[in-house]
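Missing here is one protein chain; the remaining ones are kept as they sit in the complex.
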Amino acid sequence: MFWSVIAANKRKTYALIFLMGVFLLGTGYAVGMAVAVYNRPMAGLAGLAAAAFIWFVMLMVSLYGSDRVILSISNAKRVHRDKWPQLYNIVEEMKIASSLPKMPEIYIVEDTAPNAFAVGKSPEKCSICVTAGLLAACSRDELQGVVAHEVGHILNRDVMYMTVAATMLGSILLISDMFLRSFKYSPTIRFGSRSRISGAGGAGIIVLVASVFLAIVGPILARILYFSISRKREYLADATSARLTRYPEGLASALEKILKSTATLNFAPSATAPFYIANPYKQHLGGNAFATHPPLSERIRILRAMSAGAGYIDYMKAYIQVTNTRTSLLRASDITDTGRIEIRQASKASSGTELSHGVSRRKAGDIIRAMNNFVFVSCPCGVRIKLPPQYTGNQIRCPRCRRIHDIPETDNKNLRSILTASTALDGKNVMLEDPGQNMGIDLPSSRKQTVSLLPGKWQTFTCNHCGCSHELSPSFSGRRLTCSHCGSRITILQQASSN
Amino acid sequence: MSSGTIFFIVVAGIVILAGIYLVIAYNSLVALRNQIENAWSQIEVQLKRRHDLIPNLVETAKGYMGHERQTFEAVTQARAKAAGAKTIPAISQAETMLSEALSRFMAIVENYPELKANQNFLAVHEELASTENRIAFARQAYNDSVLFLNNKVQMFPSNIVAGMFNFTQGEFFELEVPGDRAVPKVNFG
Partner (left out) sequence: MKCPLCSIMLISLEFAGIEIDYCMECKGIWLDIGELEYLIAEEDGDEYLEPMAAVGVKGKGRACPICTRSMKKIHLGPTKDILLDQCPSHGIWFDRGELNKFISTGRDEKRSSRLVQLLDEFFPGVDDQIEGGE
């Protein structure tokens, strides 16, 4: 937590609220004056009053409802502990590490691109959102790094400033959009008689003037917001992440995955983008979306250059080394390291497997489906059937092997179990024990294979049918396996065991 | 004004200032002690959580790795010892041993892919891993506070106040997890 940054963000928030007030009142007055024909001062005052009212509403919304608004436009769904225990645990760990006063609310965004953001007006009341794509692509350590980065934004009050700014500017854009729409589509204006438009104080004129004005000013305001976003904020949140997790590599490799996914075709659903002022949230980890964001590759290099420790001091040194600048990120008073913060080891729980873009996208899709109560049926032939909740009927026939399955009740209590289930089918080395000993179908002999188990040794063999390789642990005790890749049946011959 | 009066005023001023300092120093020491107690209770919650998870872990693993009896016993014994420890040094030592037993256990689990794929085991494993992280993070906060208190207790002039009101140095909570002292990662390129 950096006191100078916090103070700056608070200052900016108040300044923004003030500027917005001045701007709105000015607009209201100007519009009132421009429109009035007979009673100019009165019209000006009326405009002023209307603007004051709008400002007040905006203020209330941005202070008390902004997070809800942003969350609902970003397609985020609240998840509780049992939906994704690992995510909850990670957030709670970071809460302990950062001494956040309260546990943040956790949301999953229905988006297959890996990303994350935080909203909220104070550390007491904030939410952390991660996309399904992030959950699908990241290991535990990586996820921890990203969550800690968001906690960094919360601690530094970046989130407070961005939330207030986004709602204030967003509502201006919304109002101007409304004006423009009513101007464009209202038949009385579009096809109305000349006399009506030039009529004294006609509603048409107000709408016209205000909409033209707002249409010009709205984008300018958005620009101003972008430039007011500190360039340093991402670096500082990275520094906090490294310090909190004591493991800079976690965030570094998460950022690398985000970088790769934006480099390849990005299939982000465009339906989530109408409130574009909220996009800085969606895009901020993704970087490069606009100029105020430092390039991801540089942030990754800085994190990887931290070899001596995970403290703020170490991050600053790495920053200077990588960016080759003299200007430091922080004041000395902000560096509150107590002694050397050592880098911890990678956690063993992390499944640091490199997933191809297609696989993690598919997994992300499964998470989104599970969030929307799809039913998953795994057929022993290797096909996974994913049924939408609207699917009617109690049975489904597997299109591949024609087995008939009963459709179970939706049971997506733990979303992550969906993911591990699909890992079992993807992973070339994961073996599935034949679930029902009788397969029902007689496989051709080319898809049957016998392997004899060597006692006390790891061994690798290839499936004769599809050629993928499998591993058997020394303690493997099963007698039959199904190749997770092609569904071939493999019989394991156990030799007399050594003990 | 006589020199006596001036002397009196100076002395009175010093006494008042000293009194104010005494109150402030005493309050900050009390606050620090409460902070330490609070941090310690955080650790205790997590340690308790870890103890509660272990029987669950052993139960889940037994079905898959029946002939690894000594490993189970080592973990169960270490847990019993840790649960019985009372003083901070004793807890430190017992918990360190429990961590070692657990990491040996986890190393052996690596040989049982079927166990590693078991949903129940995955769930317990995740809880255990998270609990260990929480202990580590809570420990850091606790030790930071202890360091702060100890500095005050030892250094002048707060040591006088500490001595007057019987503030003693806090005890650090050490938890040496094998391999936690990571080798600094060197990256070329």
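General remarks:
First chain written, first letter: the chains are A and B, and each begins at residue 1.
Just so it is clear, contacts are C-beta pairs under 8 Å (C-beta built on N, C-alpha and C of every residue); 3 or more make two chains touch, one makes a residue touch a chain.
Everything numeric here is computed off the predicted structure, so don't read it as measured data.
Just so you know, the chain we are not showing touches A across the whole complex. Interface note: of A:M103, A:I396 or A:V451, the residue touching the hidden chain in the full complex is A:I396. Among the residues A:A34, A:V383 or A:V451, only A:V383 touches the chain that is left out of the figure. Interface residues of chain A facing the missing partner chain: 265, 267, 270, 357-359, 362, 365, 369, 374, 382-388, 390-392, 396-397, 399-400, 402, 422, 425-426, 466, 485-486.
The rule is simple: only the chains that are shown with their structure count from here on.
As a whole-number value, the distance joining the C-alpha centres of chain A and chain B reads 33 Å.
Touching chain A in their complex are the following residues of chain B: 42, 65, 67, 106, 111-114, 117, 119, 122-123, 125-127, 129-130, 133-134, 136-138, 140-141, 144, 147, 179-182, 184-187. Residues of chain A touching chain B in their complex: 85-86, 89-90, 92-93, 96-97, 99, 140, 244, 249, 304-305, 307-309, 338-339, 342-345, 347-349, 414, 417, 420, 424, 430-431, 433, 471, 473-478, 499.
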